[in-house]
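Note that one protein chain of the assembly has been removed; the remaining protein chains are unaltered in position.
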Amino acid sequence: MAFELPKVTLTLREAPSRLRTFLGPILAFGIAMLLGGLLVALMGKSPWQALDVYFIHPLLDSYNLQALALKASPLVLMAIGLSYCYRANLWNIGAEGQFVIGGTCAGAIAIFTHGAPDNTLWILPAMLLAGVMGGMVTALIPAILKVSLGVSEILTSLMLVYVSQLTLDYLVRGPWRDPKGFNFPVTVTFDPAATLPPLFDGARVHVGVLLTLAIVIIAAIMQGRSLFNFAVRLLGLAPRAARFAGFSEARITLIVFALSGGLAGLAGFMEVSGQINQLQPSISPGYGFTAIIVAFLGRLSPVGILVAGFVLSLTYIGGEAAQISMQLPLDMTQTFQGLLLFCILSADILTRYDVSLAKART
Amino acid sequence: MSGTTRRGLIQNSAILGLSLATSGVALAADPLKVAFVYVGPVGDFGYSYQHDLGRKALQAAMGDKVVTSFLENVPESDSERVFEQLARAGNGLIFGTSFGFMEPMLKVAKRYPKVMFEHATGYKRAPNLSTYSAKFHEGRYVIGQIAAKMSKTGTIGYIAAFPIPEVISGINAFMLGAQSINPEIKVKIVWANVWFDPGKEADAAKVLLSQGCDIITQHTDSAAPLQVVEKAGMHGFGQSSDMSRFAPKAILSSIVDNWGGYYIARTKAVMDGSWKSTDTWGGMDADMVRMGPFMNMPDDVKAMADATSAAIKAGKLNPFKGPVVKQDGTVVAKAGEAVADKDILGMNWYVKGIDGKVPG
Partner (left out) sequence: MTSEFVQAVLLTILTSSIPLILAAIGELVAERAGVLNLGVEGMMICGAVSAFIGAYDTGSALIGAACGILAGALLAAVFGLLAIYLAVNQVAAGLALTIFGLGISGLIGKSYVGLKLTNASHLHLPWLSDIPYVGQILFGEDYFVYAAFALVLGVWLWLNKTHAGLQLRAVGDNHTSANTLGLDVQAIRLWAVLFGGGCAGLAGAYLTLAYTPFWSPGMTAGRGWIALALVVFASWQPWRLVLGALIFGGATILQLQAQALGVRIPSQLLSSVPYLATILALILLSVSKRGKANAPASLGQAFIADK
């Protein structure tokens, strides 16, 4: 090599200090804010006002908190599922597709029961089931290919995202189009029987948000206690040891993919039933990809994911407020999200490892 | 598909205060807050860009009596919250410019009865939700005539986005205009299945040129097809905005969306209390559709284009006047009649003379 690059050595800390674990993300957040503020200032706007609009104002009233919960719910659900995959060192990056197929399958039931007579209490549970199954089957395709043929799950799951989106696109523009919809690419609007009711009268959030919360709590309680969780972690950290301990790698792979696909499908169901109330060519503004980021920001732990889901939703909602009241472009929000991720991801490493710089070997 | 288009920003707009928490219509003394929601980037130099020009015209005309703001690149599936946020931020009038905003706007309008909503290209209304659209097909009739006059091969290329009524009625009006000059004219239609992907639109233009088309018209948003015809020494038309700067030698004209007048009128109506829920479908007569400059054509063609535009503007010429016959020979409008508005707004068939089928 023409000139020497410094050599960086990472050493895993025996036990990450509590102080570092706590301060790391906060410091990272601070640095990202500083960089973001600098950008805002460069654009000739007040960074203080931006701080207020992005991060403080959205937290001040019940409406905004509900909007936050609605936005965070699908992200958190999917990230919880993905965290099982990632802890097992399996790279499911196709949650977006699993979400879309889940929503499509749930929507199918709503469309085909459209205008059905009363006594339709079974419709919502059936939609939920269809959504979960749809997501699960989509996720199992890369899992089965991985287990049986050793095909890289990273790329198959990513490719299936596009196939899923195009499937929905085809259905909505073709066979499932609302016959009375002037040829526009949307399905019929769902009946009340196929719509998730609001949490309380006049609420913006639907009851699905409670289900999300329940799943977070269950996942948090299970964490570190169940044999399954242990097996997943062991597979991720030391596959050989996992096999030696008698855990089937194939079975764990299938289970974690089914789990994450099922949760993504559940999120898809909630989105079409509780929010959109019909199918349209696109039912997700990229939730499945954002969920990957949420999973990592939350360090693959259920509570961490809950927090990360809210922080990321806050940047979206704050970003909209900044567009409305400060004329800060959407690009600013995205740039900031990127910066925030860079900072938090590096901080995470710095808390877990000791970093030392040395001259490269000569 | 979502996630594939991004934005950009025109910076010099008014700076608003932070009164996010106030809701309802502003007091008479305060400026009226008017908000716009775009599905695409204002930097598309096409559809969303033209709406934003309308917003700027409104701001310029009303001065400090209104404050305008906008949100760009709002995904349709995630737009309900955006409209609600705008209603809560004290906007008295909110425009949503994409068909996909229909259900979200309907829901939010019910929750905020004191805020007026205006939805472009939709068909569901409420006491505080109007719909508006433009008769883009009137412009298509004019460029159909120009294309038929200018084409040497007698084959015209047509790049279309999605088979929705607005696009299909555009194709039909174009064909009727072209047939009025040359009954033997052929049109080759290519569906790009995107509103905005410069690369793919350019590919579509190249494909059409290779198949013997010497004039390309487009119902997609970027200027890429025009740049292709400019290089190839052929001719084309601009979409949504005057795109002559992208292809000064190739462009024949553009169909320009002009929303400023409508936005100003509706804002004034809210201010003086005369706003009612309506369905507006304006064309050249209402100045919602304009023709860009007629360029790169002989004087006689230019004179014809001017005359046709003037006739449409004066209400003397309806592009969908009878006889209009479907591909299978069904008569939709007899001589002396015209195709009904509701049939144009839900159009899913081709007129006779177009080969191929409407997809979907």
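Letters are used for the chains, namely A and B, taken in the order the chains are written, and counting of residues starts over at 1 for each.
We adopt the following convention: a contact is a pair of C-beta atoms (placed from the backbone, for glycine too) under 8 Å apart; a residue touches a chain by one contact, two chains touch by 3 or more.
Just so we're clear, the structure is a prediction, and the values are computed from it rather than from any experiment.
For the chain that is not shown, the touched chains among those present are A, B, taking the whole complex.
Considering the whole complex, the residue from A:Ala126, A:Ile154, A:Ala220 or A:Leu254 that touches the absent chain is A:Ile154.
For chain A, the residues in touch with the chain missing from this view are 1, 5, 7-12, 39, 43, 91, 93, 145, 149-152, 154-156, 158-160, 162-163, 166-167, 169-170, 173-174, 289, 292-293, 296, 329-339, 341-342, 345-346, 348-350, 353, 355, 360-361.
The omitted chain makes contact with chain B at the following residues, 1, 3-11, 41, 43-45, 49, 157, 188-194, 196-204, 206-211, 213, 222-224, 227-228, 231-233, 245-246, 355-357, 359.
The rule is short, and it goes like this: only the chains that are shown with their structure count from here on.
Remark: chain A and chain B have CA centroids separated by 36 Å (rounded to whole angstrom).
The touching residues of chain A, counted against chain B in their complex, run 43, 49, 52-53, 57, 60-61, 63, 67, 70-71, 165, 169, 173-174, 177, 182-186, 189, 204, 271, 275-278, 280-286, 289, 317, 320-321, 323-327, 329-331.
Within the complex formed with chain A, the chain B residues making contact are 1-3, 6-9, 11, 13-18, 20-21, 35, 69-73, 75-78, 80-82, 84-86, 88-89, 99-100, 102-103, 123, 162-165, 168, 345-348, 359-360.
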